[in-house]
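Every protein chain of the complex appears in place save one, which is left out.
Labels run A and B following the written order; every chain starts at residue 1.
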Amino acid sequence: MGSRPGPRLPRALRRVAGGFAVPLGSVIFAFIVGALLVAITGGDPLQAYSGLLCGGLGIACANGENSALQISTTIVYFTPLIMAGVAVALPFRAGLFNIGAEGQFLAGAVACTFIGVKFSNLPAPILLPMVLLGGMVGGAIWAGIPGVLKATVGAHEVVTTIMLNYVAQWLIRYLIVGGPLQLPHGFSVSSPIGAGARLPSFLPNDNSLVIFGLPAGVYRVHTGLLIAIAALAVFAILLWRTSLGYEIRAVGQSQRAARYAGISVPRTIIVTMLISGAFAGLAGAIQIAGVDHNLTDKYFNDTTGFDAIAVALLGLGSAVGILLASILFGALHAGGAVMQQDAGISSSLVQVLQALILFSIAANFLRVLRARFPSFGRRPSAPAPEAPAAALMTEAAKAPPEESPP
Amino acid sequence: MSAEPTDNVGVNLAVDMRGITKAWPGVVANDHVDFSVRAGEIHALVGENGAGKSTLMNILYGLVRSDSGEIIVNGKPARINGPRDAIALGIGMVHQHFMLIPVFTVGENIMLGREPVAGPGFYDYTRARKDIEELTKKYGLRLDPDARTGDLPVGLQQRAEIVKVLYRGANLLVLDEPTGVLTPQETVELFGILRDLIKGGKTIIFISHKLKEVLEISDRITVMRRGKVVGHLTTKKTNEQEIATMMVGRAVLLRVDKKPAKPGAVAFRVENLTANSDRGVQALRGISFELRQGEILGIAGVEGNGQSELVEVLAGTRRATGGHVLLGDRDVTVANAREERDAGVGHIPEDRRGVGLILNYSIADNLILGRERASAFSWHGLLLRLDAIRNWAKRLVKEFDIRTPSIETPARALSGGNQQKIIVAREMGTRPRVLLAAQPTRGVDIGAIEFIHRRLVAERDEGTAVLLVSAELDEIRSLSDRIAVMYEGRIVSFEPADTDEARLGLLMTGGGTGAKTGAA
Partner (left out) sequence: MTFLGDIAHVLATADLWRLTLEAAALLLLPALGGVISERSGVVNIAMEGMMLTGAFFSVVADLAWHNPWAAALVGIIAGGLMALIHAVVSIRFRADQIVSGIAINIFAAGLTVFLVNRLYGLADVGHVGQANLLPYINVPLLDQIPFLGRVLFQQNVVVYAALILLVVVHLVLFRTRLGLRIRAVGEHPQAADTAGINVYVIRYGAVITSGLLSGLAGAFLAIGISNTFVPNMTDGRGYIALAAMIFGKWTPFGAFVACLIFGLGQAIYDNNSIIHVSQYLLSMLPYVLTLVVLAGVVGRSIPPAADGIPYAPENE
């Protein structure tokens, strides 16, 4: 859309509320079905969900968990998720499915670690930007390969990005299990990055300081969060306020019209993938620089890039949506661990919930309802999906149309 | 409501539709329509785009369910819930956009859904071929069952559609805008086939907006406007003006008033241009012409003779394989679409929904399509100047009378005519040196057609060089100052604007190049 809502406030409010209906409905649907699933298999849904609430939001903690710590964990989880969500949402607009955010995330983490270890003696003002930039470059390359393949030979990006995910996962294992990045005398862990490469946390790393009942060093919330928010703003500006963003969206809507307009479709595809790879790689770099400070076997089972797909879809591809969806999935991730501990229900229930959310977003049950009950205020014509994902999101994001002329 | 009751007492009705109503949210497509067709006649159903003719026939064929009304086929009430029911009743439909599968052979397309059986689930292609050959011989429709459908010329594809319908035992054939894609010669052949079919006992419903053809082939005419039937006419007793007036509801200007042209400097010089089509076949075989400022050069020709490719090469969306194009004194042979646009070449593409517009973009966004990096609309090609874009949009919407609630409305929500006006506004709004207009009024209501015609002439009067490509001979003859006829990738002749239709029709099909210009 060309411009933001003008001074007609009620209509803008209506649009915002309408925009929330689909995602909210999907989340509610998922939780209901999830509860049924738990109940059918002999579990206690209430216990399970209170575990999620506790771990995710620090509420209703039954076993003496520290609320502040839970909230801090959630924040740490959703910080990289924001940028990874952007990495998936941006290509959607161009009609591309970036399922490779995980591989790009890992590539960024590897690049960050490599630079942070190799140049560990450099001071922070030089090393920190270097590692973050390195992460962006690593992710960009990892996304650029499928981008180029798509633009030149038309190789389907779903398959190529997924292949690169697997390659990245094996690459990490290779590097830190008896490989070149392994900490000498360590096992499946890399050398730590230099002190200059570490993102400062919000709370001082001083364990004599006690906050909310725990020593300050326990809270890991770090300044990477600010970078994530900034990245979100860059994404929104890029998409809606720049010529490049206009062209990206045009390619996603209609490649033929884009060509007519003089837009180079292959070039736009490659640029889009490079930029989104950079976002995902930055997420990986920030995870290393802000939290772990080295590559560990934790990264073997990382799911940030996959969660990002759900984030991008649930957030309907908008910056605010991505932020809210990231918080939700970050909370679910943190909550899963507590749920497993307290209620004995596998944290993979969270994955099930995620899938259910995806189903209902994809099916857009609301759209079907509206088709049957046109009084909801929309025309029931289904848009011709030249770029299916883009249609999916622009459908929900477009302004409510007025009465159509005959 | 009908204008006059029709007298069908004692006459055998092939189909009688009574009180048909169908409404979509916001639009009433059919409003208590009464429509009856006598057995053995060719009945024309006429109206503008959006009048409801296609909807009515889709209801007859079962593709759409009506809200109310009844259908009586051969004297018996019928329930038509889908194409299967219609086919069983002997109704066959030849659609405007062919329902053929390009990668299948003609035989496979014809037998689809009614394949002769041989063994457990296998189909008997030999028997199908035999049945098809019998049919084609009976009605004089030469057709090769083993040809790959997508490779056939459009006229033969249409024949395959007709045979498909006959293969299923149709007695009532509905043809939806059948001549839009045919050469004049193919149209003559089609009419011959239709007359043979009538002799063979069939009944035909002929949907069209081409009044000359309707007058030539039909026995009776039903006119629709905005979902209602507004008139029943007997073909022998009526004329073009009367039908057109009924279609639109007011007197219609069939010709544009224009002053004589004052051609100026040469804008485009095209020398020996060659280019290939999407399929790799040579589409342009050495085109040469000059286009001057202040004139409208009309390219006449049946679609598929290279006109589309010519426009695309000139607009920069297709690469030439040889020859030169000079814009003023600048060689633009290899210029791409962006460079052409920046150099002052406007392009109204022939496919407005698929190419000329981004339907989900707002009207404002569509009005800068192709110019999102221009200095007027962006800061150094990076950031968009949203205010400038808004003002530009408001100005154009007013100047070109685009009917829309706001400039933020998605283009999808507008009618065909208004969508076309967006494109016209965008391309004319920047005061181009050259304007390439390909099929600028296709599928557009008469009011918008008149508007666009007037604007094209106005552009020409302001000095723009206009290249007009159209499959509608009337449009070419009424707007052009000079006419170039294209056939099989070449310009076969340059003709003055007042050349008669017969001569143009002959040239368009490759004949008459021996005779000199002016004489018949």
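In this text, a residue touches a chain if its C-beta (ideal position, glycine included) is under 8 Å from a C-beta of that chain, and two chains touch if they have at least 3 such contacts.
What you see is a predicted model, and the numbers here were worked out from it, not measured in a lab.
Trainee: If I consider the whole complex, including the chain that's not displayed, which of B:I101, B:V334 or B:A376 touches that chain?
Mentor: Candidates B:I101, B:V334 or B:A376; residue touching the omitted chain: B:I101.
Trainee: Hey, which of A:L133, A:V177 or A:V265 is the one touching the hidden chain?
Mentor: A:V177
Trainee: From the list A:G43, A:P200, A:P215 or A:P266, pick the residue that touches the absent chain.
Mentor: A:G43
Trainee: Need a quick check: the contact residues on subunit A for the chain that isn't drawn.
Mentor: Its contact residues with the unshown chain are 37, 41-43, 97, 99, 145, 149, 153-156, 158-160, 162-164, 166-167, 170-171, 173-174, 177-179, 306, 309-310, 313, 345-346, 348-356, 358-359, 361-365, 368, 381-382, 384-385, 388-389, 391-392.
Trainee: Kindly note down the residues of subunit B that lie in touch with the hidden chain.
Mentor: Listed in rising order, the touching residues are 61, 63-64, 82-84, 87, 93, 95, 98-104, 108-109, 112-115, 117, 121-123, 164.
One rule holds for everything that comes next: only the chains that are shown with their structure count from here on.
Trainee: Rounded to the nearest whole Å, what is the centre-to-centre distance of subunit A and subunit B, using the mean of the C-alpha atoms as each centre?
Mentor: Whole-Å distance between the two chain centres: 47.
Trainee: Using the touch definition from the top, list the residues of subunit A that touch subunit B in their complex.
Mentor: 1-3, 241-244, 246-247, 249-250, 253-254, 256-257, 259-263, 374, 379-381, 383-384, 391, 394, 398-399, 401-406
Trainee: Spell out the residues on subunit B that touch subunit A in their complex, using ranges where they run on.
Mentor: Where subunit B meets subunit A, its residues are 25-28, 50, 226, 315-317, 336-341, 347, 349, 351, 354-362, 364-365, 369-370, 372-373, 378, 381-384, 386, 389-390, 393, 403, 405-410, 412-415, 418.
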